[in-house]
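Notes for the one structure printed next.
With one protein chain removed, the remaining protein chains of the complex are shown where they sit.
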Amino acid sequence: MSAEDKNQPTAAQLAAPSLPKKHYLNSRYSPGSWLLTKDHKRIGLLYLMSITFFFFIGGAAAVLFRLELMTPQGELQPDTYNKLFTLHGITMVFFFLIPAIPAVLGNFLIPIMIGARDLAFPRLNLLSWYLYMVGGAFTIYVMLAGGVDTGWTFYTPYSSTYSNTYVMATAVGIFITGFSSILTGLNILVTVHKMRAPGMTWFRLPLFVWSNYATSLIMVLGTPVVAIAILLVAIERGFGIGIFDPRLGGDPILFQHLFWFYSHPAVYIMVLPAMGVVSELVATFSRNRVFGYRFVAFASVAIAVLSFLVWGHHMFVSGQSIYEGMVFSFLSFLIAIPSAIKVFNWTATLYKGTVTFDTPLLYAAGFIGLFTVGGMTGLFLSALAVDVHVHDTYFIVAHFHYIMVGGTVMAYLGGIHYWWPKMTGRMYPELWARISAVLVFVGFNLTFFPQFILGYLGMPRRYHVYPDGFQVLNVMSSAGASILGFAYLFPMCYLLWSLKYGKPAGDNPWNAIGLEWQTTSPPPTENFTKTPIVDYEAYAYPGSIIH
Amino acid sequence: MNKEFQLFPEAASSVASSVDELYFFLIGLTIFFSVLVAGLILYFAIKYRRGNRHVDRLQHPAPIWLELSWILFPIPILLFIFFWGASLFFKIYRPPDNATEITVVAEQWMWKLQQPSGRREVDTLHVPMNQPVRLKMISQDVIHSFYVPAFRLKQDVIPGRYSTLWFEPTKEGEFQLFCAEYCGTEHSQMIGKVVVMEPNEYQNWLAGGTTNEPPEVTGAKLFEQYRCGSCHTLDGTRGRGPSLIGIFGKQVRLNNGRVVKVDDDYIRKSIYTPAAQVVEGYQPIMPTYEGQLSEEAVMQIIAYMKSMTQQAPAAQGEKTE
Amino acid sequence: MSAQVRTYTIIFAILLALMGATIFASFHHIGRFNLALTMLIATIKAVLVVLFFMHVWDSPRLTWLTAGGSVVWLLILLGLTFTDYGTRDWKPNPLGTHPVLLPELESPTPQPGKEAGH
Partner (left out) sequence: MHTPEALSTDDPHGHTGLEFAHHFDDWQQEYQSKSLGMWLFLVTEVMFFGGMFLVYMVYRYQFTPAFDASSRLLNLWAGAINTVVLLASSFTVALAVHAAHLGNRKMLVRLLAATLLLGVVFLGIKAYEYSEKFQPGHQLVPVAGWAFDYHGPEPQQAKLFFGLYFAMTGVHALHMIIGIGIFVYLLWFARQGRYTGGNFVSVELAGLYWHFVDIIWIFLFPLLYLVDRS
């Protein structure tokens, strides 16, 4: 049986898809069966709910401070403003975007995609979710108790000595969440190494698996360093040992080294899985094998490795040696190469494909375009002289929102739409979905494009009071943010709606190739009734050339 | 000064337009690649849409040169940007010899500046046009960052160590000064302005202040007041501590065998943490002046020592190079 | 005593001997090499433990890779940070004022005694 045959819907399915009788969602109903579940799919859903919660918290904070930024002299107290953007940064990065794709889609899909019954360590997986929740609880506590105002970067000595907000509790929260992320990464690595179904060789893995594998490498290698950095800040704060405060003998720049050693790679934790999603989407909706499969696969690993060599580009004007700055600038340029490989290969995948404009592809195309702009502006920043001017201005804010919101959040939404039928067994309403995809794109650009201009004009970030001349652009940005906010609420609504009213999707609504489409939608608890045997290449669409 | 709506900032320093050139080049590159990628995606997506039955979809094996070309093709572009950015960066950070030194002390949430003539100001900096100025900056508390968008310049001001920044203003007028590194509650109000004046206007302005004591004079007074002289002579003879005349710029051997250059940072440390670097042949008896002398006072004492170097005859016995 | 136990015993003995060696070395001033030497010995000890007590010696390649990878990443962390600390004093430098490569910047008036040096 060829791949294509396996993935052809059977006549019965074509007639009227219906939900399977027994699947992971209806196997048991008790709260315990969710809270103590070891099923990676259910844990994936637990993560989905929790990260959505934090996304809305972070989003609400953004809405509030974008409102504030409509006028040059804001209404908010400066302290409140500072706490809001810190809350925004922390929840969005640590509690939303880092776990977003690996812990939701990765958790749900990786075992299925490689033909395994579960992740290698189901209990560890559950523990990882609980750690995440405990860390999240600390953050919520901090938010309710009065907030923290250090910015998500925790620069010393402000964080270690001067700030009199809840730095300790926040630090503990992030420390704990860090371990959640380490465990997820470790689990994925072991699973990909040891749990692949017979015939599922490395080069038959879907690219989503490759990119999550690379992501997990970063999680495992990088996260401990930020954990220790934050622990040291806590020690300094708690006992007055001057590890980073120069008045007590330390060096504040050293903290920045430790912080960025993780936090730069962390930005690739946030984008690599999204690249994986995009590879899947582009292949499915152009019915083509991803162009240059091996190059794309290796590019993920290359990005993961190179990501550890460029952290100093956040510190060009911080007081590190300028020679160090040059080394890091040079290395930062190198990382554009694997990124370029990916962008060009996705584009080439469409060539001679059979393209359908379903919602997921809209998101994927949005990702590629916005990632290109975001990534190219990254090159502005690694070009030393330009960074001197735009460092810590809105140019930076625009740069990373282009990649993280325009890129990753788009890819995440695309992925959610694409696999929604698999996760729930039901289709979402296509028209609404397309409308909101377009709205997201428009709202996004209106929000963040003006920020590039603001940044080059010199508006520093983390400012809530600014010169009058900047107002017009800020108002545009705030207007865009409200469109964006609505555009994000739509999917919430219609996806929830579809849980009950969506029409049953059938096992393979997209007619896609991949093990996840060979099992039922939703899949049974053990994923496959029979361990699949893989005898075909990834994305073996008819007519595709396999190298 | 940022009152009106603008789309592009003024360029008012000798490096500003060079930075802008690189910036425009990068914008061009970004437009090129974005349009290329977006254009191809749209073109392919439309041409090969499912509904279009009139295209050739017969696939051929991808030629390897295609893959290689887009791996190799970016490399020279990237190197080009790197060298451009790096050489400009080097220029931005290499102060010319004849720059006037202005001292800057940052603290939550203000800028305290002192001109070489002694005139002090807060949150405003007056500088002469077309003359290089060098800022010697330090922070009293957390990290701040001295940022003048019209000059395209920025440097973090960190506690515990001097950082420097230099520029040569090329336009008369007032320019916005920001603190760019987040430093706490009033970070966004830690702003000020740089006033660029015609050199002779600047001279007039300098003369107009009330506190016009040059820093080295204040330094000398502080030296008296804190009784540094009880241990340090100023005539080259040995007291309980080494003589301090003419030491600036010389090298000195420490009791751990290291040889260090006597510079601003060294003197600052000698005053705040004397035990950290003990000169060879002396006891670590000097008390710390941390908490007694402010960062500004230390800068003034340093100015005093520099001024002594300039007057002093060259080689001073024990500490010549 | 089986071969396995014999290996363990030998390794244990070597480890003890090496420990003695470091202590001995630290009492003898060999300048800057003290640190290098102690670190070298510690590394040898660690490698012995990893290879024999932790059985990496006869483990699959993947184990070698993980163990080796962690060392490489540690070196990245240390190496690229020390590039900063090692070059902070170089000129021209926005921060340090230790002129090394360039002529004096602090004293506008040339110093007679210095001219010869250039």
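Letters A, B and C mark the chains as written, and numbering starts fresh at 1 in each.
Note that in this section contacts are C-beta pairs under 8 Å (C-beta built on N, C-alpha and C of every residue); 3 or more make two chains touch, one makes a residue touch a chain.
Every value quoted in this text rests on a predicted model; they were computed, and no experiment measured them.
J.: Using the document's definition of touch, tell me which of A:112, A:126, A:205 or A:229 contacts the absent chain.
T.: Hidden-chain contact among the options goes to A:229.
J.: Touching the hidden chain in the complete assembly: which of A:25, A:258, A:290 or A:505 does that?
T.: Touching the chain that is not displayed is residue A:258.
J.: Considering the whole complex, not just the chains shown, which residues of chain A touch the missing one?
T.: Touching the missing chain: residues 116-118, 120-122, 124, 182, 186-187, 189-191, 193-195, 220-225, 227-229, 232, 235, 239-243, 248-251, 254, 257-258, 261, 526, 531.
J.: Contacts of chain C with the missing chain: which residues?
T.: Interface with the chain not displayed, on the chain C side: 2, 4-5, 8-9, 11-12, 15-16, 19, 22-23, 25-29, 34-35, 38-39, 41-42, 45-46, 49-50, 52-55, 58, 60, 62-63, 66-67, 69-71, 73-74, 77-78, 81-82, 85.
J.: Could you list which residues of chain B touch the chain missing from the display?
T.: Against the left-out chain, chain B lists 256, 273, 275-276, 278, 284.
The working rule: only the chains that are shown with their structure count from here on.
J.: Using mean C-alpha positions as chain centres, tell me how far chain B is from chain C in Å, no decimals.
T.: 32
J.: Would you give the residues of chain B that are in contact with at least 2 other chains, written as numbers and ranges?
T.: Counting only residues that touch two or more other chains, chain B contributes 90, 93, 155, 161, 163.
J.: Show the residues in chain C shared as contacts by 2 or more other chains, in ascending order.
T.: 92-95 - these are the residues of chain C that touch more than one other chain.
J.: Considering only the defined contacts, which chain B positions touch chain A in the complex?
T.: Residues in contact with chain A: 1-9, 15, 18-19, 22-23, 26, 29-30, 33-34, 37-38, 40-41, 44-45, 48-50, 55-62, 66-67, 70-71, 74-75, 78-79, 81-82, 84-86, 88-90, 92-93, 108, 141-143, 145, 147, 149-150, 152-156, 158-161, 163, 176, 178-189, 290.
J.: What part of chain C is in contact with chain A in the complex they form?
T.: Of all residues in chain C, those touching chain A are 62, 69-70, 73, 76-77, 80-81, 83-88, 90, 92-95.
J.: Mind pulling up the chain A residues that touch chain B in the complex?
T.: Checking each residue of chain A against chain B gives 78-79, 81-82, 149-151, 153, 155, 157-158, 161-163, 245-247, 251-253, 286, 291-292, 295, 316-319, 322, 325-326, 329-330, 333-334, 336-337, 340-341, 343-345, 347-348, 350-357, 361, 365, 368-369, 372-373, 376-377, 379-380, 382-389, 391-393, 453, 456-458, 460-473, 543-545, 547.
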